[in-house]
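The complex appears here minus one protein chain, its other protein chains still in place.
By letter and in written order, the chains are A, B and C; residue numbering begins at 1 in each of them.
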Amino acid sequence: MTETLSLDRLAGRVADGAVLALPPDYSFVPMAAVRALVRRPVRNLNLLTVPQAGIAADLLIGASCVATIETAAVSLGELGNAPRFTAAVEGGRLAIRESTCPAIHAALQAGEKGVPFMPLRGLIGSDLVAARPDWRVIDNPLADGGDPIVVLPALRPDVALFHAPFADEQGNVWLGARRELVTMAHAARETLVTVEEVRACDLLADDALAAGTLPALYVTALAEAPEGAWPLGLPGRYEADRDHLAEYARLAASEEGFAEYCAEHVDEDVTGLCAAE
Amino acid sequence: MTETLSLDRLAGRVADGAVLALPPDYSFVPMAAVRALVRRPVRNLNLLTVPQAGIAADLLIGASCVATIETAAVSLGELGNAPRFTAAVEGGRLAIRESTCPAIHAALQAGEKGVPFMPLRGLIGSDLVAARPDWRVIDNPLADGGDPIVVLPALRPDVALFHAPFADEQGNVWLGARRELVTMAHAARETLVTVEEVRACDLLADDALAAGTLPALYVTALAEAPEGAWPLGLPGRYEADRDHLAEYARLAASEEGFAEYCAEHVDEDVTGLCAAE
Amino acid sequence: MNPDKTALLIETIAGMLEGLGRVAVGASSPIPAAAALLARERGGGRPALSLLGSQAGSDMTDGGRELFDRAGQGRIDAFFLGGVQIDGGASINLVGTGPHPAASKRFPGSYGSAYLYFVVPRVILFRIEHTPRTLVRKVDFVSAPGTSPAGVYRPGGPYALVTGRCVFRFAPEARRFRLVSLHPGHDLDEVRTNTGFDFDCNEEPPVTPAPEPETLALIRGPVGEALAEVYPRFAAGLRDGN
Partner (left out) sequence: MNPDKTALLIETIAGMLEGLGRVAVGASSPIPAAAALLARERGGGRPALSLLGSQAGSDMTDGGRELFDRAGQGRIDAFFLGGVQIDGGASINLVGTGPHPAASKRFPGSYGSAYLYFVVPRVILFRIEHTPRTLVRKVDFVSAPGTSPAGVYRPGGPYALVTGRCVFRFAPEARRFRLVSLHPGHDLDEVRTNTGFDFDCNEEPPVTPAPEPETLALIRGPVGEALAEVYPRFAAGLRDGN
């Protein structure tokens, strides 16, 4: 059964040292929950970005919550490189498992299907292959030799965490066409979701909504977090707060600035939700 | 660009000898198009049932349209075995590529991803493996030996054919949660779709509908075919015509009865749509 | 089948599902579906169910592969399989009798058995017809084997075989069935005569317990109601007690 928790309790469900899967900036990013993780603070996370990440990963890295990251890219997009990620890698303080977008998607599909690996074209000759001893180049077993192909081990994150527009009271979560989150949840051992609101309805009973619904089976726990993607946008609901993101980029350029940013925007629960429990 | 054709023209797009993928009876079965294929008549089809089939496959087999079938099962469900399929296999007139539901899904996902194969657990020790020389048992390349696993070659059907509740004028097709059809269309070289109706809207512009929409990119051609799943039902729209299906089961038990059924229900286009072109 | 026998089978299977987290039931399986609904009714919502072929009972939104993916993820604790033939090693045949591929008698095909039998921890075999034709020494075609050699990935496999005459449990170490109870009105000689394979058993096997009145009330009430969407005629029979 899906539990409904306060935001801070939800964040409490992410164990120190967990493999934590997070969505990309164009998807449904759980920023309120990420701030709650920083406040806690969670430690030694092994982040998996699906397939890339932005401010969410940068914030966790800057706050010393992250031990390793598996990613195709971390960036603030038009606002430039992710400053805390960049500093941590350049300073040798963050172990990075280099990947590429389709490899992360394919490895999660392997996790979703319960198979130990997934083949993927491309990759051969990239230094990624050398950087990933867990990837193997094999001979395509269905060819007559001479057709090398990479196989990727399945990914099964301990926790998938994302934000969604709404859920119903049974714990079914509406994700629309954001199916990378569906795969993430299928592959993960536990899935924690923040939502703008819980609605009194049955998402699976409506043909149109069911098509974009993650069934409650996969949802370990839910928390309400209005504007939970802020300062990122929630496509179709609200726009990104570009001024705030620019302020983050400016402040996070230095360690002191990052501390200042956290003091102002992270250390206090601006949503007030944990107090409401 | 997606073309809009008459039903018979759409059926004309399925070449003799094509590998034709069809949905299972619980999904969106293109019965009107199947009757049009029998009328044509198409010949030497290599059917791929995704993953099983019922009356659609039985009709094509009974009408001598099918050379081979790759399937996890063909059955009329509560109405018993599929009589023309059964007779054709027992009479040695139909070459059968035995499969199992998840193998067909996984091999289509390989086709969808452009990888040459997909691994799948289970299967080992089943006579399916012996019956499928194109499947291989390999040692899991990520284990240290002693972990046998089957790899299945990718499936890329020449044509995927199904029926859907509606499409928009751009050729986007709404499939709801029937995602086996999405994978089928992604994996297929061409996709032909009949719909209850074409609506003047943009399915991709609506968040809720987009989640269940197959983009026009994958849709080679469309035809309107109201009640195009009859005598099967279209979930959420109309129920199966159980009396008619029972009549089919009764008549198709013999070759003569099958001919009688076709004369009455297939040989004439009961929808009248081809005349309307 | 008489209503007492139907209720007995539902009760027997429901007992095997107690305490599980999630049970899936394939299409065209009214008795297993009723048993799963009964178990859920008694368990206060547990096990959760996925009923294939049901709109209201299905919570799948990722297409036909989702059941198999869930099973691969370890999210399905029990499933049901039948068999044109079932043998003493719990291998099942859903394809046909006689030499393959030119079967002397063809059946629909293996469905998902060749996979689910390996990955679902508790697979319950269910076949009402209990004759030497259905329960054979060795199946003509192995849709899915009952056991696998060491080294083959197999978290799942056969748990029990429920027929119209008796209940067998499968002993994976011995790779044999053991008769655990005879349905009321059936005896061991009759079962031996009608079973094509050897099996273990006590000299005086107990009788399969008949359902209590409270259970019958549940079957006629909420179970029948929930079943009506997918199996209207079967559910009507349950509720009328016939």
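Heads up, the rule we're going with is that a residue touches a chain if its C-beta (ideal position, glycine included) is under 8 Å from a C-beta of that chain, and two chains touch if they have at least 3 such contacts.
Predicted, not measured: the structure shown is a model, and the values here were computed from it.
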Practice item. From the touch rule at the top of the page, work out which displayed chains the omitted chain touches. Key: A, B
Study note, to complete from the structure: Which of A:Thr2, A:Asn46 or A:Thr71 touches the missing chain? It is A:Thr71
Exercise for review: Based on the whole complex, identify which of A:Glu3, A:Glu98 or A:Asp158 touches the chain you can't see.
Suggested key: A:Glu98
Check your understanding: For the full complex, which residue in A:Ile55, A:Val115 or A:Ile149 touches the chain that was left out?
Key -> A:Ile149
Point to revise | Touching residues (missing chain, whole complex) on chain A | key: 24, 26-27, 50-52, 71-75, 77-78, 81-82, 85-86, 89-90, 92, 95-96, 98-103, 105-106, 109, 120-128, 131, 146-149, 177-183, 235-236
Point to revise | Touch list for chain B against the chain that is not drawn | key: 1, 111-115, 172, 182, 186-187, 204-205, 210-217
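Rule of thumb we're sticking to: only the chains that are shown with their structure count from here on.
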Exercise for review: Classify the chain contact graph as line, ring, star, complete or other.
Suggested key: complete
Practice item. Would you mind checking which chain's mean C-alpha position lies nearest the centre of all protein C-alpha atoms? Key: B
Check your understanding: Which chains share more C-beta contacts than any other pair?
Key -> B-C
**Study point:** Geometric centre distance via CA averages, chain C-chain A, whole Å
**Key:** 40
Practice item. Express in whole angstrom the distance between the two chain centres, defined as the mean CA positions of chain A and chain B. Key: 36
Check your understanding: Touching two or more other chains, which residues of chain A qualify?
Key -> 113-115, 210-213
Study note, to complete from the structure: Each of the following residues of chain C touches two or more other chains, namely 60-62, 65, 68, 72, 119
